[in-house]
Each structure stands twice: as structure tokens, then as C-alpha cells.
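A short worksheet on the structure shown next.
With one protein chain removed, the remaining protein chains of the complex are shown where they sit.
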Amino acid sequence: MSMDQTQDIKEPGSTKLALSVAFAGLISGLAIISIYEATLPTITANKAEELRRAVFRVLPGVDKMQLLEYSDDKLIVNPDADRKAEIVYGGYDKQGQLVGYAIPHAGPGFQDTISVLYGYQPSRRKVVGMWILDSRETPGLGDKIYKDAEFVANFDDLSADPEIKTMKKGTKSAPNEIDAITGATISAKAVARIINEAHAVWKDRFPPPGNEPKLGGAE
Amino acid sequence: MARKEQSSYEEFIKGLWRDNPVFVQVLGMCPMLAVTNTALNSLVMGLATLFVLMGSSFLVAGLKSLIPKQVRISLYIIIIATFVTIADYTILALLPAVHKELGAFIPLIVANCMILGRQEAFASRNGVKMAVIDAAGMSAGFMFALLALGGVREILGNGSLFNVPLFGADFEPWVIMILPPGGFITLGLLLLFFNWVTARKRAFMEQVAAAEKEML
Amino acid sequence: MSVLNALNLFKGTFSHGVHPDGHKEQTVDRPIQRVPFMQYYTMPLGQHIGVAAKPVVSVGQKVMRGQMIAEAGAFVSTCLHSPVTGTVRDIGPHRYLDGSFRPAIEIEADPYATQQIEPQPPVDWESLSMEAFIEQVQQAGIVGLGGAAFPAHVKYSIPEGQKITRLLVNGAECEPYLTNDHRLMMERPDVLLRGVEILMTKLGAERATIGVESNKPDAIEILRGRIDEGQPIDVVSLPVKYPQGAEKMLIKAVYGEEVPAGQLPRDIGVAVNNVGTLVALADWFDLGMPLIERVVTVSGPGAAYPANLIVPLGTPVREVLRFCGGLKEETREVIMGGPMMGTPISSLDVPVLKGSSGILAFTDEETARPKEYPCIRCGRCLEACPYFLNPSRYARLARSRQFDEMKAYQVMDCVECGSCTFACPSNIPIVQLIRTAKDTLRNRKGSAA
Amino acid sequence: MTRKDPNLLIQSAPMLRQGMTTPQAMRDVWLSLLPVTLAGIWFFGIGALLVLASTMAGALLTEWAFTSKEKRRDAISDNSALLTGLLLGLTLPPGLPMWMAFIGGSAAIGIGKVIWGGLGNNIFNPALVGRAFLLGTFPIAMTTWASADTPFWSISPSVLAMPFITPVYDAVSAATPLGLMKFEQQETGLLPLFIGNTGGTIGETSGLLLILGGIFLLLRRDFDWRIPAGIFLAAGVFSLILFLVDGDKYPGPLFTLLSGGMLIGAIYMATDPVTSPLTPRGAWIFGLGVGFLIVLIRVFGGFPEGVMYAILLMNAATPLIDRYTQPRIFGRGESTS
Amino acid sequence: MNFDFGNFLTAPAIMTGIGLFFGVILAVAARLFKVDEDPRIQKTEEMLPGTNCGACGEPGCAPFAELVVKGTIQPSKCTVASADMIDDIADFLGVDAGEQEKLVARLHCAGGQGQAFQIAEYRGFDSCRAAAVISGGGKGCSWGCLGLADCEVSCTFDVIHMDPNGLPVVDIEGCTACGDCVDACPRDLFEIVPESQRLFVQCNTPLEGDAAVTLCSVACDACGRCAADAAPGLIEMKDNLPVIDFDSGLTATETATKRCPTGAIQWLTGNQFQNGSQADEAKRYA
Partner (left out) sequence: MDDLIWIFISALLVNNFVLAYFLGLCPFLGVSGKLETSFRLGLATTFVLIVTAICSWFLNTYILPHAPYLRLISFIVVIASTVQFIEMAIKKLSPPLFKALGIFLPLITTNCAILGLAIFATNKGYGFTEGLVFALGAGAGFTLAMVLMAGIREETELSDVPALIQGTAMNLIIAGILSMAFMGFAGLFSSS
């Protein structure tokens, strides 16, 4: 900070300054894009893999999947749909027959938003699997909603009509009831509530058996 | 224009203790607390910070003659942000799981006042070599703090270290350690310990000095 | 607790305050008696609020009892008169109440003198102009005997535009142990009423009220008895509570009005005087006797023979105590004034002053303090403070030397009545801390810093 | 000459003292808690006694260990540490492992009190800091409740669990009235709540004794009556409104006032002089705030019970409350600050 | 494996764009909204790290700089700045006050427990001022040191320490003549004097003769010997205390102290009260 420098506080070369910033921008832009391009393949692969794993978990016996979008009240195949509320994943077996839909939905939990993915088979009108995509529930309590196999198993064959009921642990009787988690009733209820919400929206959107969206386009 | 050319060793070591960015300068508290619920996260965050700090210090020290004073801060930020993005994508590619845990806090390295601080306080006034050494020292100090905190929190909060169970299955975890309050309180107590040690050291030094006085 | 306060509102008194044990039984039924004349008398020149008096006698000069020995140094100042017939021995620093040395006139009594004041014809006060009246009061050296020792004539000189409508006579005597006002009211009620009459007339007050705490029924009885029909004087009996006698509290208790902070009673048309002050007034105008003696209660467990005495001003405490059989062995502390606001004296050489209402001797039992604990913010001090201040906060702030902050919390409104300290379960010396702070603040104002 | 007199003492006026001392105040609280404690032990068996013992031990040891040598004697002798321990113990589940209770005790004093500079300096109620710490640390253990009719001599195995080891709870674990209310929408009768033979923490169950204790403290002027008053008022009114809105979803005011930690909290914990406002108006605000928060957390929050959190939150606000509710000074229109 | 080169253009393009855009905007703004303030603040701010981390407790570097320039805060309060930056700033602002003769605080009292009599026992808040307002703390001499260390507490530089005799000793090495003690002392016993002034009166009582000495064995009894022995006109007695007139140009010498019966006037070399109580010396001279 010798004298001469501080003399010219703002006077000269506003342009010079602007240019230097711009130049820096240029360089960093290049740097970033290169790393991006370099890592993009792996990242996309990871993401796809993760989603895939999730879908396969909630829809047993699925072999292929594709992104479906609900627009002007019918379900169409659209690989790059991004209207969050309107998309589901169709899961198909080896013969390309539709097994069921994997439906993502999110809602408030004990700590923060829980985002759930659950599998639904219109044919059997049943929820056939549930997976937590993201949650900040308390480790050791709330996180049982995905760590506790028993709880997750609740959703493997669960009727969602009229709606899912959360019972105190060990007291479930009806097909539409699940066992809560002791010490984490709230998170448990939250999951059920989220599925109920989604189900309320989706249950009538699925086309009748036969004319489901055909497998194609995706992959 | 650094006055006294310290030996590179001193430069390095001061970051660890005397000028420790966390314990002494109280900087970068957010990542410090947010990601230290397990030792692994701490480690990754530490490494990322190290990478960013060293990289940007290197650049800043190298280009200091070209950087106009008035926009220097903006330029530093751009440089740092670039490195952070690089780190971000790398981690995302290589350790997706960890990245999920660290969540927003990798990008937030940009905002870690410590990094900007070093650029301005040191890199922009010293040779490349010194700058890098200083950066290394500082990140080491930061890492040291991260690991200390992360270690304690994971051991108590989960009964494990780097996901290696320590106490066997029926250890009762201290949930709060992983929750925000645990972070604050543990760091507070660590700081207390740090102060205590420094105090003891000073007391000892004084004794020595007194003893020497006696001699003369 | 403010449940009680709520009740008190109906009983006509101020809110908050405390209830220390009266301890008055020791001296209530001790008639006032005269102490014989001693050898030496010391009259500090500055024993009243305001400018010190200026000596008008010289060393070696002979003086008569009642003769003026020092004249007022300014308007807010008053005269001194010799308490005895004798010789001026010294004019110089002597130990004063507060432990410091103050210029004083030392007089050696003449053992052979009759110690009579030659009687003077009563002053025809009714015809006096206000100025002349005030002049007279200053000549008589009369100051407030309620403790403040504030020159009375200053209180009586009412600025333009203000009018005194009510005269309030302070017979509360809320301080424990003290009974001097009580005895005075019982033994010289007529003189007191005479004083009231004089002052009312001169100030043009329409009504006079004598406020007496209900623990002095006999005094109330007697006073009521002496007031003849139609006289605009009434005696009100007030529930016993400290500090009833603080003038602003008394006004609140009697009239239910609050004197705004930083203002004087006269700003709401009230003049407050202690009973002793009025007696002194009457004595001057009827007998021409200036203020050269006052009634003092000697009491406390340490006093061999508790008593109410008429003591010539300037008598060393030692002599007064000796007259009452001296101090008991176990005496540890001697206090001038009441136990709540009085000053402990460091040496028995200190003379009795115009403002000294009592001399109390305390033993280990009373002086032993319970251990001090940290403030638990219990709020008892707030419940006690009659000025609704926040003593707890003061104590904390004072400890960490944040005196200016204390000022912001109006510490200067504190009259140091001691209620808070009395109430504090942690035995925190709140008043002392407050005083320290106030002292610092005052001095700081003085210095540039 | 001067020195022939007795060497006089000089102390600042006033010379007289009321006679009440801080340790006495603490002892009063202590005494008033005795019946509650005994009742707790009666209902939950001597296991409860062990829990109480552990918290008090934890509290005392920590106080002793971390206070400087010179302060030590007072710090122990002023009874407050013991009181903290006792109150903490009373807010714990009867089946809590002793080692947890001990940790709770030392956390209460450690981060709740000594760190702040000891008695009188803490902002937060130490006992509740301890409880919050425990609740956050061992949520399961802290929300597992032994039933009230435990045989007197039986000690549930969990109480004696080894340090740092997950306890095994005995089969009969009753849900608390609040737990039932929140998660099963079933309301417990008022009489049991009043007598105290319900699930819950050791000290919170017996409404009757708590109220008696409160009356005792009130008579001894040991706490500021405005605080409990404010709490009951706010909680009562708020819950009444909710009750009127939807009677079978929300509990009635009486249930609200008698259940959970409400009574012990309002009478013994919100009133902690150190951590509650000094000024009368402040006390009202504090009380009302606590009452409101309790119902808010109980009804709309994630926890069945909010007393602790409500009090801690208002503790945090206490400095601000105190600051802006300075009493109106005699003869002054406005109040300072 | 979609690898489009478009990105390689867009990215830099966008960044450059942003850069340019704001570069220009800010540059223009800088000129438009130029506010002129004390240039030193500007410069100081530039010397600071500019991280605006707030670790200094101030709302940012600019306000901090302002305070530094005002002198209400030390540059070293910035935790981020390296040592030499701080020196820079210090030099730039010329904090060092330049050369001048050293002033120190001296105590006008030597009446410690061993010399001045306590006529009553004080119990209460340990503070001189607190004691002073209560019957003068029971000390016989009501002008003397109360020995309760208000000065010791007040000294910013912690160079005052109470000696065994209950008197505060100023370590003149460290004393910066800040005057804290002068304000702190309820009895106004401290005076800030040039260290070079050796001749000093260590008493404050206006009493004379026995009156003084019965209260304190090292009191000045106003015998006037010092005035007589010193160069005529250097010392004169004002209300029973010797007042030394250093401006008179006359040289003060140790002789003035030689015949002092109580040692109230002293020839100071270094700290006060080094050589124990003056009373003993007094005897030597008497």
C-alpha cells in the first residue's frame, strides 16, 4: 500500500477494473466448465444409479424404468420432465409389462422436510414399497424410518385406502395400518401422511390396466 | 513486504497452535460446527478446505502484482469460488455418499472467512513459497480442529470413529452430540481446554523467565 | 409482597417499604431530662447543609450561652450560637461526624457561670414581614431537626408564583430505637402547636397535618386533646412502616400525592417540617432561645441507661454516654442517628450536632452480619424500595464499576433509606455500593475525565 | 487519647437485617419438596430414590470439583446445588439408569451453573439445562416410563444398568397421560392426575402435594407468585380456546394444568429467582410466555410435553424482559431504560 | 457420453458477462456515489484484511478502521491481520506519541498500617471509596491512604501493587501516566509528576505538630525545616504542607530532606517505599 497506489483510489481505469474482473471471470469460467465436463459423466451415472436403486427397491421385480409426466390429465412418457409435482417413474418387468409406479413426494417431518419415494401397484391397489430419498430426522430416532427394516417392511404390502393409519407399535391389525416407531412416532406418522397426500392426488390419475404408457424412449 | 522473514517451519507451525484459525481467530465456525458430526465428514471437509486454501493462496501470491487493489476482494472471491466448485464436483463424483452428508457446506467453503482472510492477510503480501506454506499451516490447524471436534462427537454420539465401532453393539449413543447443541457445547469445551493449556504454558514460561532472572 | 402493598393502599400509606422491629420500648417512657454542662464543647462550622458558617469570635474571647459565635456564610447557611457561657479555646480542625476533620469552634465552659440565657421579650412575629421572619429564623440558626439539617429559613423562602397551602408536620419517627420526637410531642405539645401556628400563619398555609405513626397512640391522644375546635390542624395516625418519615413518602401517605422526582414538596404546595424544628421555632419567637440544644435519644443494647436527653449542641458523644452510665463492655459500634440511615462514628470525640437525633450503641449481636451470598435476583429489594428503584441491578453494576449505566437507571434518585439492604437475603451491602457509585459519579462530574 | 476508647466498628447503615437468608430460602424449597419426593418414591418404588440420589450426587460432586477453593464452602453450603440435583431428579423418568441421572446432575451444574460463575449468575435454569441435556442425549431412555403402581421394593433393571450401556427396560412401561393424549388421543381422568398414580416423571405426578408445596412457598414469600399465576392463566385460557374449538381433539384446561410437568414446572422451576425476571411486570410477561409456549409445544409441537423447553426459552428472554420492564420510579412518569 | 463444446463457450461467456456487467456497474457506482471521508480511514481500511469477518467484535472492517483512526481501539484487536500488517497500521497512524519526558504517578502518603493509626475497625465492601464514605473508613488520618486498593484495581496497565504495609506501590517502569489511579483514589493522593523530579512530599495532612504526628508517625508536622534547608524560595509551606515549586528554576537537592523529623519529604530514586517505612529513616535523621 505504498503512497502512489492509494493516491489513485477510484480515479483511473474503471474500465481497467471492469476488464480485470471480466478476465478473471473468463478464466474461472473455463476452469469450471472443464472440471464440470470432466466429472459430469460419473456424476450423472451416480445419480441415475441411485434413483434406479431406489425405484427397484420400492417396486419389486422391476427391470426397467422410465420417467412419466402427468400433463393435460394423462400420463405421457417424457424423459426430461421437470415439473416436480407431476412426475412419477414407471417400472416395467422383463417383458416390458408395467409393474407399477414409483411416486416421489415430500412433506414436513420432525426436523425438516422428508422426501419419500413409494411404489404403487394400481392393479392390486396397494403400496408395495417405501424408500426415504432425503431426511434430516434425528439420528437414532427419526432416522429409523429408513434404518429400521421392520418399519420399512410395513410398506411392502400395504393398502392405502381409505388412508394409511399409524398405530402404536405392535397393535396393527387392518391391512391399511402400520406400526409406529417407539420414540419416533412423529416421523413415522409423517411418512404415512406424506404417502397419503401423494396417494390422494395420484390414485385416480393412473390409466386403467391395458393402456398404461408403453415402455419406450427412456434408456 | 513481510517484515521479519520467519523460517518456513515457524510459518507452518503457527497455524497449528498460536494463530489457530478456529481456536484463536474464531473463523470458519460454520463449516467447523456443521459438518463435524462424524470424523469422516470432518476429514473430507478438511481436505477440501486445504485444497481450496492452498490453491488460491498459490494463485494470489503469484498474481499479486497484477491484481488491482480496488477490486482485489472480488477477484479473490472469484478465484476461491472457482477452486471450491472444482472441489465440489470432484467430491460429488468420487464420494457421492459423503457429498450428500456434507450437503451445502462444500459450496459454503467460499464463505469461510478464514480463506479470504489468509489471501488478504498473507498471500497478497508474501512470496509464493511462504504463501503456500502458510496456507498449509492454516489448513492443518483447521483440519486439526475439525478432527478434534468430529472425533469427539462421533465417538460419543455414535460410539465409533471413522465408522469403526469402538465400544461394541450395546453402547448407548449420546444422540445430542450429533445434534446442533452437541456441536456448540463440545466446541465450547474444546476451546476451554485449549485456553487452559495455553494458560498453563504461559504460566510455565513465566516461571522459567523468573528462574532465569534468579540466575542473573 | 405486593399483596400487602395492595392492602396498604387503603390504609393510607406509601407502597413498598419494610417493617423493622421498633425497639422503641427501651426509651419510650423515659421522660426527657437535661444533661449537666460539661467542660469542652466543639461547634463544627459546617454542621448543616450548605455553606459553612463564619466565626465572629476569636480565640480567648469570652462568650455567653446563646450568643452568636458564627454567622451564616451565605443564604444557604445559618448561624451558630454558643451552647455555654465560657471561653473560646480554639478555632481549627476537629474530628467531625464523618470521620474527617472540619473547622470548628472549641469552647471551654466557665464552671462558675449560671448558664442562664437572659430572657428576651417575645418577638412580635405576626407583624414581621416575610423577609424579616426568614431573617429571624436564620439568626436563630434553626435547621431541620429531622436529620437532614437543612437550614429552615431556606425552606420557608418560597419563590415567586408558588404558594404553600399545606403544612405537614413530620412526627413519623419511623427509625427504630428513636423516641425523641415521640417524647417531644408528649411533653411539649403546646409549644409544638404554637410552632405550627406560627409557621402556618407566616407561610399562609390553610391547613396543617401532623403525621404520626400508629405506634405512638399516646402522643396522638395528647396532641388531639390540645387542638381546640375549629383549629385547622389535624393529627393523622399512619400505619407503621419504614421509611414513613421520608418526606416524599409521608406526603404520599398523608395526601396520596407523589412529589415528582427532582422536585421539592413546595412544588406541590407542601412544607414539611420535623416536630423538633417547629418546637425550636416556637422557642425562638417566644423565649428568644436560639438553637443551642436538641433532644437526643440514647439507646441500644450497648447503652447502660437508655434515655431521652436535652443535650447542648457540641457536647462530645463520650460525655453524653458517660452521663448515661457509659458504654457496656460488649459495645462494638456507636451510631449517630437511626439504625437505618445513621452514621457509625469512628471516635467518641465527635460532638452532638444539630442533626443528631440519636446515639445508639450496638453490641456484637446487632453488628454481626450474616454471610454474604451472591445475588439470587429474588427481587425482595425491589419489593422494598419505596422509590421503586432496582437495587439489585445497582449492586451488580456497581460491582463491575459501570457507574454511568447506573446513572441511566436513575441511581441518583436513591435516598439511601436502606430498605433494600434490610430486605436482602444474600446480605449484599447494596446501600454501600450505591453510595460508592454516587460518590464516584459526583467526583467524576467534578474532574475532567 | 483517641485510642483509649473501645476500638469501634464501622459498618455501612442500615444496621438491621430482616433475618431471611438465601440458604434458608433454598431450604424452604427443599422442605416443601419433601412430600412430593416421598410420594414419588411411594408410587415408583425405591428405584426412584436411587435416581434422585444419583442426580444429587452428580450435582454436588460437580459443584465441588469445579468451584474455586475459596468459594467451595459457600457453594456447597448454600444448598442450591443440592436443590438443583433434587429438582432435576424429580423431572426424570423413574426408570432412568443411575449413570444417566448422574451425568444429568453434573451437566446441570457444569454447563448450567458453574460455567456461568456459580450461584446467581446463570441465565438458564440449571436443573432444566440438565434435563434438556439428558432428553437430547438419551431420548429413548428419557421417554420410557415405568407405571405408577410399581411394587415398593422392586427396582426396575434399567435403573441399575451399567454405565454407557443401553439399558433393558422392564416389560410394563406405561405411557404418560401426555403421551397418551398426544399419540392415542385418550385423556386420563383428573382424579389420578390430582393424586398422582399415573405414569410420568418422579416428581410431576402428584398435583395435590405440588400445590400444597406451592402454597407453603407462597406464604414464606420464597417466590414471585406472579409467575405461576401468569403460567396458569395463559395455559388455561389458551387451552380453553382450543378446547372450545375442537373438544375431542384438544384436552381441556384442567387436564392441561394438572398433567405433565406443568405444576412442578410452574411452581418450582419457572419461579427460580435467579433465572426469572426481577421486575413485577417482567414476572407477568415471563409467566404468560411460559404458559403460552407450553400449550403451543404440547399441542402443535413434536413433543408431548413442553414445560422444560418453554421455561428454557423464556429464561433466554429474561435479560431482555428485565431490561424493558424496569419499574416506574417514584415521582417519575416513565420507567427507565 | 454427451460432451458438448457449447458449454465451453457459454461458461466463459456468461462469467465474462457477469464480470463485465458488475465490474462496470461498480466502477460507475464508485464514482457516482463517491463519499469523501477522512482519507486515513480509507487507507487504514485498505491495510486491514477486509474479510469483514466480525471476529473483532465490530460490524466489519470499515467501522473497525474508523475506530482505529479515532484511537478508541487498538489495531491488534483484529484477529486476522498478521503482526506486520498491524505494525504497518500503527506506523501509518503514528500511534507512538513521539519523544517527551516520562511522567509517572506518585503517592502523597506514606502512612501504611505500620505508621498511621486506625482508630476504628472498618467492615464492609473492600473499596477505598466505599470506606471513605463511611466515617472515613476509621483511619485516624482522614487524608491518608485507606489501603483498599481502588487504585490497584483501576490501573489499566496493572503496575500498581499493594505492599505488605498496605500502601500502593507504582512500578514506575510500566506507568504510562494514564491517570486512572488519580481518578480512582477517593483521597486524591496520586499526582502525575515527571519521573526526574526526585524531591517529593509523601504526606497529605493539613494538621500540624502533635495533632498530625499522633495520627501518623510519618506525617508532616509542618516544622518547616525542609523549606529552610532547601534553596530559598524553592519550598514554601502552604496549609501546613511543603509545596515544592519546580518551575522556580531553582535546583532541588536531597539536603531538603535531611532534617525532616518524620521523613515526610523524600528524595525518590525509583519506586516509592522501596526502603521500608520512612519512620525508621526519620529516626536516623532526627
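To keep things simple, chains are lettered A, B, C, D and E as they appear, and every chain counts its residues starting from 1.
The definition used in the following text is that contacts are C-beta pairs under 8 Å (C-beta built on N, C-alpha and C of every residue); 3 or more make two chains touch, one makes a residue touch a chain.
Everything quoted here is computed from the prediction, not taken from an experiment.
Seen in the complete assembly, the chain not on display touches A, B, C, D, E.
When the missing chain is restored to the complex, the residue among A:33, A:130, A:198 or A:215 that touches it is A:33.
Considering the whole complex, the residue from B:121, B:136 or B:187 that touches the absent chain is B:187. Note that of C:65, C:183, C:380 or C:396, the residue touching the chain absent from this view is C:396. Mapped onto subunit E, the footprint of the missing chain covers residues 7, 10-11, 14-15, 18-19, 22, 25-26, 29-30, 32-35, 51-63. If you put the missing chain back, the residues of subunit A touching it would be 25, 28-29, 32-33, 36, 84, 108-113, 186, 189-190. Residues of subunit D in contact with the chain left out of this view: 111-112, 114-118, 120-121, 123-124, 129, 132-133, 136, 293, 296-297, 300-303, 306, 308-310, 312-313, 315-317, 319-320, 323.
In this text, only the chains that are shown with their structure count from here on.
Of all chains present, the one whose mean CA position sits nearest the global mean of protein CA atoms is D.
Set against the Cα centre of subunit A, the chain with the most distant centre is C. Of the two chain pairs examined here, D-E and C-D, the one linked by more C-beta pairs in contact is C-D. Averaging Cα coordinates per chain places subunit C and subunit E 42 Å apart. Residue numbers of subunit A whose C-beta contacts span two or more other chains: 1, 6, 9-10, 17, 20-21, 24-25, 28, 32, 36, 138, 140-141. Along subunit B, residues 69-71, 74, 78, 175, 179 each make contact with two or more other chains. Contact residues on subunit E toward subunit C in their complex (touch as defined above): 119-120, 123-125, 127, 129-130, 132-139, 142, 179, 183, 186, 206-207, 211. Within the complex, the subunit D residues that touch subunit C are 1-2, 5-6, 8-18, 20-25, 74, 78, 80, 118-121, 221, 224-225, 273-274, 276, 278-280, 283, 326-332, 336-337. If you check the complex, the residues on subunit C that touch subunit D are 1-3, 18, 20-21, 176, 248, 258-263, 318, 327, 331-335, 339-349, 360, 362, 366-367, 369-371, 373-380, 382, 386-390, 392-393, 408-410, 413, 416, 418-419, 421-427, 429, 431-432, 435.
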